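Every protein chain but one is kept in place in this view of the complex.
Right after this comes subunit A.
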Amino acid sequence: MSLLELDQVTKRYGAETLALDSITFSVQPGEFVAIIGPSGAGKSTLLRSINRLIDITSGDIRFDGVSVPQLRGQALRHHRTQIGMIFQHYNLVNRLSVIENVLHGRLGYKNTLQGMLGLYSEQEKREAVRILETLGLSEQMYKRCDQLSGGQKQRVGIARALVQQPKMLLCDEPIASLDPSSAKVIMDTLQEINRSTGITVLVNLHQVDVALHYAERIIGVNRGRVIYDGPPHALSNAQIYQIYGSEAGELILDLKERYAA
């Protein structure tokens, strides 16, 4: 059974703008999927419709057998706990410590008062520390987040998502603000998580070469429509041009190099 199924998902902003246009695809448990496309193609909207940070206009999204657009209140919170999210700008509370930020991943499991006061169980704290250790952040545990480097912040973001014990990770441009070496660490980490724990990863990427290198499957999006859906090796130059539309001639990447290598 598919973990995630999108069926004719459409999102309209106002009367004119069509952000998502009848998007249909499904994702199997354990897949590593990269979504590529130009800026404004609807990649972020697509990810945010899956955990309902954005309400879709029509169509259906089923996650683990549950229809997402109908969820309300407690059921919606429960749905969100099963999906971890990682952001381009990390979105950490800078004035709090690393461990406090990681534990924010547990908020969906807490009642209102426990969450407000930050009362986490010893088991949850132990799990957070363990995840920080595996990500190589145990020394930074009590540091304030604004003292970390970009790469470290993104790893805290990953830790916050993992402490949710999610079935799936949504990564919105996770390496767009990072230098190449930190970007590699982050992508390697995501791949390692996907392989060792079997957590499904859905990642939005600007960098086509990175997507081709890491993903098992590529979904190409342009103007809210799926242009390509298949394995990276079957993606042709022509199809990449089609995904990126008129910018095609400006693309830095040339696939010939890939085949030559």
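Heads up, the rule we're going with is that a contact is a pair of C-beta atoms (placed from the backbone, for glycine too) under 8 Å apart; a residue touches a chain by one contact, two chains touch by 3 or more; residues count from 1.
Keep in mind that, in the parts below, contacts and distances are computed from a predicted model.
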item	value
Options "NADH-quinone oxidoreductase subunit N", "Cell wall polymerase", "4Fe-4S dicluster domain-containing protein" or "Phosphonate ABC transporter permease": UniProt name of the undisplayed chain	"Phosphonate ABC transporter permease"
Sole residue of A:His78, A:Arg126 or A:Arg195 that reaches the chain not shown, by the stated touch rule	A:His78
Contact partner of the left-out chain, one of A:Thr57, A:Asn91, A:Gln191 or A:Asn237	A:Asn91
Residue in contact with the excluded chain [from A:Gly42, A:Gly105 or A:Gly151]	A:Gly105
Contact set of subunit A toward the excluded chain (per top definition)	51, 53, 77-81, 83-85, 87, 89, 91-97, 104-110, 112, 115-118, 142-144, 147, 157, 160-161, 164
